[in-house]
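The complex appears here without one of its protein chains, the remainder shown in place.
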Amino acid sequence: MDDKVAVIGVSQTKYEAAKRKQDLYEMIFEAASGALNDAGIKIGDVDSVVLAAHDLIDGRSITSMLTATPAGAYRKDEIRLGEDGAFAVALAWLRLLSGEFNASLVVSWSKLSEGDFDVITSLNFDPMFYRPFGFNYVIAHALQAASYMSRYGLTEAQAARIVVKNRAHAVNNPLAHLQQAVTVDDVLRSRLLAWPLKELDLPPKSDGACAIVLATEERAKRARDGCAWIKGVGWANDTYYLGDKELWELPSLALAAKRAYRMAGIENPLEQLDVAEIYDISSFHELMEYEALGFCKPGESGRLVDQGITSMKGQLPVNPSGGALSSHPYTAVGLIRVAEAALQVMGRAEGHQLPGVTTALAHGASGMCCQSSCVVILSK
Amino acid sequence: MARRVAIVGTGQTQYTKRRRDVSAPELVHEAVKRALADAELTLNDIDAVVFGTAPESFEGVNCPDKWAADGAGGLGKAFMRINTGGATGGSAALAGVHHVASGVFDVVLVVAMQRVGQTPVAQRILGLIWDPIFASGFALNLLTTTAMGATASMASFGFNEWHMAKISVKDHLNALNNPYAHIRINIGIEDVLKSPVLCWPLKLLDCCPSSDGACAVIFALEERARRITRTPAWVIGTGASTIVFTPGEGSVEEELVGIAVRKAYKMAGIDHPRRQISVVEPYAPFSNAEIAYYLALGFCYEPAEATKMVEDGFGEMTGEIPFSPSGGVLCSNPIGATALVRVAEAALQIMGRADKRQVPDAKVALATGAGGSPGPGSATFVTAMILAKEPG
Amino acid sequence: MQREMESIEKTARWEIPYSHDIGETASRFFLELRDKARIMATKCPECRRVFLPPRSYCERCFISLEGHWVELNPEGTLEAFTIVTDDYSFSGMPKPPYVLCLVKLGHSSTCLPHFLLGVDLSDPRKAAQELKIGMPVRVVFKEHREARIDDFYVELVR
Partner (left out) sequence: MEQMPELIQMPGKWDLPWVYAAGEVGSRYIVELRDNARIVATKCPKCGRVLLPPRSFCERCFVSLKGHWVELEPKGTLEAFTIVTTVFPEQRPPPYIIGYFRIGGASTNIPHFLEGVDLSDIERAKSEIWVDMPVKVIFREQRVGSAADFYIVPLRD
């Protein structure tokens, strides 16, 4: 998949708790029109629009009926996924490779201030066997985190160090929702929600939108501010019932990474990747993801974080933007990871730019407990 | 398209008011198993799965795709969920084509499912699709909105309730030949005209039912397709478009359907649709819709001509270009799957396997999908896919 | 319009009732539970895995499991747990703190979620340290059963 499709423009809104001055549509328009500006192209140059949005997150029963046009879909060949935003990148990439399209907007958003996230995510669980027990985003991921902890003897303090790292990174990202650094103690002392997850182990609830422009080779080579080539994409789905899984593993991510790595020719990710932007569903999940992504062997993530290997100055910095633990417009998270990875590759991440980035990884996840994962590898 | 793609198998469930004997994942599984059997493939042959389902508020489970993924054969596969309202099945089919045409996947399963019987207030849910601030409180739902569109097109096309009834009678007659159809009743024009008025001019028999059902379609790369079946249905044209209008905003049907269909025609090399297309499976959930299609699909040039074509029986099984040999959306409507059913039925026509509803010598078939609904700032989605006996 | 415009909001509530069709396989499970106080699972004749909740198909072998029922011993092991300490105000939920767990019953290959009773939760963090994966648990059937998953409860075997 060498140099066929590239990210040529990126735009994000500020992430914050509640955008009252913007309705959902204006927030989306800000990101979509911003991405076109960033790419130096006009809406007329776009022939594909791929969106990722969830009806229940948006509080609109077929949300794209109302949100497609602020995302640039008027009279375009547009499609909407009910997945995390990274999957929209995957589909846009397929569409561009098919030869039918030249330039695609990819847009995703959430305005979590408009609904009740805990109740909404409780409805992801089947009504017979799981919903009677009140599972939701927090509780399901707590169950998974606890299972991982007990499997490998990890400590809550090690997970807390992920929060400390990502929140410290967010200080340098002016778009981040939470921009205050925290300490291990802050995390450990924050309110216990569902053991072992405390308030600061989990992402905030954010409003925000992200858009990128993907283009085929010919157009990408003319891009004004450089581009980030897509070198590999992989996505995979795991089983639904939590009780069917080895909860301490993330098989969908391991499979997705394997596929993306094979395509991109990556054999040793820790050596070959310069930066990773991954969906830190919780602090514990970032650790689990290191293992699924092959940054270390199963159970060794604690060492990675203890040695600072994934901090800004480490061998493989993870989430220099601050990650989802700092900004969490739910559906858009994976697209933001792709956007941030692209910015790193293009050398345009400003305050949180890493030196000499050639190859970057981005990860998004859909469903509860990482049921589906998508991995995108970008390169100079 | 960078690579040739064909449909090599389809599977449908019996469409019915309510499937009490299966859960949502089991209903999906039923269609997938049938499609695999139809193509004589196993799950190991499938490289990726595209899943379609429309508003989760029908099922009562958020992200029902994740629940049903196991039944769809999605374990460990590349899997994604598409939702474009009523166009979902059509959009999912296009995504399936792009999966294969990209060169990344060889054989891709597309499956769409809907159950509408899980809540007694489906129509109220359909009232929640418009803008919550500016369009709520005015009793907007799909019936009222379609009825308003119908009065507007009656004014521009010059058709009346009799013309709508004639379309309905034709679709119901066709459905008698389709074992999967939900509504299988023999009716006459008087029956339609005398059925209860819901929102004038729409009467009960002008309207689609809500159905439970699932449909699966398998797409394959040329080399694989030729090995799987002797009668692949080649995808020769695709298109989609999203437009915004409010009811009464002029002759929008043409623009609405036109952009997607014209793109598909261009790709397929169709410049005389009336001569080149053998059969159409349109997304026409209300009896007024087919009349507008005659114009939008380029089968005539004036609105008044379309009305005349209804009188001449243009879309009947014995007419010039049969519309909805399956009985169409008027007789089976598993919402998020409906547009994929159009693709599956069009494929059956091309593969020569539509049994009693087969159009003789069908060479080129058009399937459309439509989702969303007009309203303030509100988008409508249209999909089009052209299938043919020859790869083109 | 120079002055700061007030921000208008509109509140709404979606209250939607459902009657979920759970299908023949799950119905069979719940009827056996209600009428005979038995926990039934399905078993894949190919890969031999035993599914609880029961499935009508094996998602790996992709074959029907119709008729392949096995009864499970109502005892098992604790496989995963969390202690919920925040109040999510779901209707019908116990007041926090409570233990939510995955248990493996009988010879099942998969786990079932349930509340875990019989744990001292006066100090949730301490309770978390004392609970160990692999601890034995047992099913206690309620007297009055309504064909629901909470027709029984799960408790630690002391």
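The letters A, B and C name the chains in turn, as written, and every chain counts its residues from 1.
Just so we're on the same page, a contact is a pair of C-beta atoms (placed from the backbone, for glycine too) under 8 Å apart; a residue touches a chain by one contact, two chains touch by 3 or more.
These numbers were taken from a predicted model, which means no experiment stands behind them.
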Quick one: jot down which shown chains the absent chain touches. A, B, C
Just to verify: which one of B:Val50, B:Ala72, B:Leu94 or B:Ala147 makes contact with the chain not shown? B:Ala147
Kindly state which of the options A:Tyr15, A:Phe29 or A:Phe87 is in contact with the chain not pictured. A:Phe29
With the full complex in mind, choose from A:Gly59, A:Gly208, A:Gly243 or A:Pro269 the residue touching the hidden chain. A:Gly59
Hidden partner sits against subunit C at residues 1, 5-24, 26-28, 30-32, 40, 69, 91, 147-148
Touching residues (missing chain, whole complex) on subunit A: 18-26, 29, 32-33, 36, 42-43, 56, 59, 69-70, 72, 74-75, 111, 113-116, 119-120, 123, 127-128, 131
Could you list which residues of subunit B touch the chain missing from the display? 20-21, 57, 60, 121, 123-124, 127, 130-141, 143-144, 147-152, 155, 196-202, 244-249, 375-377
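Note that in this section only the chains that are shown with their structure count from here on.
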Distance in whole angstrom between the CA centres of subunit A and subunit C is 29
Where does subunit C touch two or more other chains at once, residue-wise? 12, 14, 18, 20, 22, 26, 59
When you check subunit A against every other chain, which residues touch at least two of them? 59, 127-128, 239
Residue numbers of subunit B touching subunit C in their complex, please. 18-23, 26, 29, 33, 36, 42-43, 57, 60, 70-71, 73, 75, 115, 117-121, 124-125, 128, 132-133, 136
Using the touch definition from the top, list the residues of subunit A that touch subunit C in their complex. 20-21, 59, 118-119, 122, 127-130, 132-136, 138-139, 142-147, 150-151, 191-197, 239, 241-244, 247
In the complex with subunit B, residue positions of subunit C that touch it: 8, 10, 12, 14, 16-26, 55-57, 59-60, 62
